[in-house]
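Have a look at the structure below before the remarks.
With one protein chain held back, the other chains of the complex are shown just where they sit.
And now, subunit A:
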């Protein structure tokens, strides 16, 4: 088991390195391969009528004139040890992990991420708890009462959940409970540290609309997994032992039926941690997703790259956790 863990962690670190290289290449190599000059790349960070001196300074600051491998080295070094930028009037130290420095907002990316991450995390974690509980329990009940009214109803609603986009459910909920009909919520983010009760209360609408989307999918996956597992030979063996049905379902059925869900959950959750882009804009939350959108609309490369890298990091870490959990659950994984 220990060897397995070490192997997986090593692979994860390697993967992160590859991801950083690819991200770097996309943002710094691709534009040049497409024929963009370093001057025009640097011009993006300056005002509308670029002063050649300023552009030169930007090129120097970003290191665009250096060979690519050197640039990548600085980039990695910044991540690990921090970097210094001196642009215009205010020189800035960007401490490790340095995800770059936005010359548009004159701020380092990392402190922004730190500030916004709690909003996205609150959104993701709360929604995940809700959708896991509702989705899995609905799926189990549907599978056990297959073909019943309950099953049809649940699957009908979940089909809606899968097909209705976030910007519909979210906006509909807002219209119903915040703006037009009942004025129950005034949805805005309140820090958990400042006021936990208000934090939870204000997050209910975003949680519910996000969880609706995912629990629908999870209900369907759980139902399918459960139906498949309950047809397995070892379930018949468990019944042949004379176990009560409840034990057959919980001890022998559920464990195998839910194992594949772990993989999917790891991916979904990691992606959400990197920013629930649509949910955040629907509810005007200034989380990582909103930050990424800001970066994209402003053509602010360091921001986009920072969020991308962070998301990649979450995905790699969540995948690693999934692998470890898998090994703990399924003994067959440990050997191979």
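By definition in this document, contacts are C-beta pairs under 8 Å (C-beta built on N, C-alpha and C of every residue); 3 or more make two chains touch, one makes a residue touch a chain; residues count from 1.
In this text, contacts and distances are computed from a predicted model.
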Given the options "Succinate dehydrogenase, cytochrome b556 subunit", "Sarcosine oxidase subunit gamma", "ABC transporter ATP-binding protein" or "Electron transfer flavoprotein subunit alpha", which would UniProt use as the protein name of the unshown chain? "ABC transporter ATP-binding protein"
Which residue, A:237, A:284 or A:299, contacts the hidden chain when the whole complex is considered? A:237
Selected residue (touches chain absent from view) among A:30, A:80, A:184 or A:329: A:329
Quickly run down the residues of subunit A that touch the omitted chain. 232-234, 236-244, 252, 255-256, 329-332, 335
